[in-house]
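Scroll down for the structure; my scribbles are underneath it.
Just one protein chain is left out here, and the rest sit where they should.
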Amino acid sequence: MTALLFFVCSLVAIASAALVVSRKNPVHSVLFLIVCLLSVALLFLLLGAQFIAALQVIVYAGAIVVLFVFVLMLLNVKKETVTLHSSTVQKLGAVILVIVLLMEALFVAVMGVGWLSKEAWIAASGISFGTVQSIGRELFTRYLFQFEVASVLLLVAIVGAIAITKKR
Amino acid sequence: MLEHAWLILALPLAGVAGNIFLGGRLGRRFVSALSCGVVGLSFVVSVACFLELLAMQPAQRHFERHIFTWFLSGSFKVEGTLLLDPLSVLMTLVVSGVAFLIHVYSTGYMAGDSGYRRYFTYLNLFTFSMLTLVLGGNFLVLYVGWEAVGLCSYLLIGFWFQKKPAADAGRKAFIVNRIGDFGFALGILLIFRTFGTLEFGEVFSGAERLFPSGSTLITGIALLLFAGATGKSAQIPLYTWLPDAMEGPTPVSALIHAATMVTAGVYMVARCSALFVLSPLALAVVAIVGLATAVYAASIGLVQNDLKRVLAYSTISQLGYMFLACGVGAFAVGIFHLMTHAFFKALLFLVAGAVIHALAGEQDITKMGGLRSKLPVSYWSFLIAALAIAGVFPFAGFFSKDEILWETLLRRGPLVWALGAVGALMTAFYMFRLLFLVFHGTARHEGHVHAPPFSIKLPLVCLAVLSAVGGLVGAPLLFGRHFVKEFLSPVFRHVNGHVAAGTHEAGAGHFVVSELSMAVVSVSIAVLGIVLAYRFYVISPDVPQRLKERFARLYSILFNKYYVDEIYDTLFVRPLVSFATALWRHVDALIIDGAVNGSAFLVETASKVSRRLQTGGVQNYALSIVVGAIAILAFWLLR
Partner (left out) sequence: MPVGVSHYLAVSAVIFAVGVAGVLLRRNILVVLMSIELMLNAANLAFVTFSRASGAVGGQIVVLFVMTVAAAEVAVGLAIVLIAFRARETTDVDEMNVMKW
């Protein structure tokens, strides 16, 4: 059952990611981005990270994607006639590099490196750290400083976004 | 007061700073007051130091004031030390005293000049430098003062730098001095190599202890030092800059190029007498160069027509006498002549300045004349000074010059004395030629004669008094004591043993003449010169013209200063200039500029190619980021 769910979710995630990148109409891209994000959220659930999955839905699908949609509507961009980069060198280089990168990453994933052997896996029944409680405890004790820094970063981003877009 | 001797230096330096930072805002009155005030105070401190030194026992008249440690590097140690002994204090008195009078004079002479503040800044700087030179307790401090006065001399000769001759003269003075300074610097380096120190006391006592008379090393050092002296004190072969230096303002000529700076070489030779007496060869060179310069410059002075240039050649000639005195071992007499010369030569220049000032810039003596009644103060001052330099009793120059000739006769024999006497004859002649041409006869100039202001007259009178009576401090025949010699004797105590040994049989043995009769002879020589001048220029003014035609060739040689400038020009200046031009055209322009421009071209080309990487396209940059990411990952995987 879990395996089946995993495969379905993975396929949907990969396929929608590919569609995000390949659709000519950016509005479609955004919609496929939502699909992708939601299926990744499901994968998080399968990994026992409930809190992160919830965040994924709320922050990404709820806030970030909405922001994208908002800007898209605001700009009212016409459909692209040409989607790909104009330079042949860039296109060729990009394809080759992406393939090489994929090979390397898959190599790591399949063969494993260092401590990360492919056998390393904690039984799903034994995990308890994906809950709000466990993350919250860690966040407000060990990672308190980083947490505060993150909040300042968000504040700066808000101020920055407003300052940049303000009409002079 | 000796403890506070640093004030002598600090005051003029404060004047420089005050003129630079406040002079512009507070105006000319402030500049005059400040400049004259600091130098006057400096003179007062010098007098106080002198009196304090005088109150001590003669043997203890030696005081060193350590101010700071300048260098300390391993065994190399140089102190910033002021040395106050009879020699340096006497020099300080002369320098600060004459400088003060000339500062006062300048306030009148430069009154209308637009560079008033600059002038007084330089003048104060010069006073500071010259005092540093004479008060320095070791060779390096002396050298600093030495170079600094050279700089001030350059600045003041070229004071009116808008005039090309003045600017050229400044450069010439600087360059010619550099040649001598190079020898001086080498001499100092050799001293350091030999003795391991630059302090006067240690060097001199070390020289006496370690080296026998006539040692080659000491001769080398002494000759190198003397090379520096020939540059600064305008002796053959490096004298050519001094006549040209007359392009500067006249008070500058009086202060720097007559009374003080040019005597630095004499001072230095006297200061290093302990080294010179160890080398008979060096002493002989000093004497020969001094004598040759004395006669040679006097002969040029006979026929020149520029008022200041005659005085310049006269200065060169008198400096030659000072070196002659040093060269025969009579250092104290040389310093005595330096002192009296400072009085009457400064006075002569100041009168010349007053005359030039009165005639609105005219310097040609053939266009003057008949000024006696119009400028009485100037006339009487000039007369006193001329009598003094000619060596007429009882004026200042008589005592010092007579003594130089006497010492020469005593130690080097009658031939050298005769040459010196010829020089003295010529000196008397050309000085009175000036006097008669400028002040007597009919007026050959046009226009109004300006009366000199009080600030010009006052220094003239002061210096006239000094020129008249200043020699009495060294008149053994009148008082039975030679004050200057006695005062200086602690400094030159090592001299007598060395010099007396070698020279006595040459002089006194064969020619038994008393000092008194020689004094009579030298006065007669002076009077003869004066009478000749009177005969030529007052009684029958056509005689010079006839002589000129009769000895046309000799005249033109003298008039053109033996063509030395032209000879130097052909021998040194032109080859050097063409060599430098060749270096510029070929080495500098082609090779060095080529290398510089080539490397610049290379960088530019490389940049032009590599700036294509900066496409401005974000995705191109992203591509290179991915390349880096892949490379890092590959590195980890393949490790």
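Note that the chains take the letters A and B in the order they are written out, and that residue 1 is the start of every chain.
Keep in mind that, in the parts below, a contact is a pair of C-beta atoms (placed from the backbone, for glycine too) under 8 Å apart; a residue touches a chain by one contact, two chains touch by 3 or more.
Here the structure is a predicted model, which is why all the values come from computation and not from measurement.
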item: Partners of the unshown chain among those that are drawn; value: A, B
item: Positions on subunit A contacted by the hidden chain, ascending; value: 2-3, 6, 10, 13-14, 17-18, 20-21, 26, 29-30, 33, 36-37, 40, 43-44, 46-49, 51-52, 55-56, 59-60, 63-64, 67-68, 71-72, 74-75, 77, 80, 82-86, 90-91, 93-95, 97-98, 101-102, 105-106, 108-110, 112, 115-116, 118-122, 126-127, 129-130, 134-135, 138-139, 143, 146, 150, 153-154, 156-158, 160-162, 164-165
item: On subunit B, residues whose C-beta touches the chain left out of the figure; value: 611-612, 614-619, 622-623, 626
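In the analysis below, only the chains that are shown with their structure count from here on.
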item: Distance from the mean Cα position of subunit B to that of subunit A, given in whole angstrom; value: 89
item: Interface residues, subunit B side, partner subunit A - complex; value: 617, 619-620, 623, 626-627, 629-630, 633-634, 636-637
item: Parts of subunit A lying in touch with subunit B, wherever the complex brings them together; value: 85, 87, 90, 93-94, 97-98, 100-101, 104-105, 107-108, 113
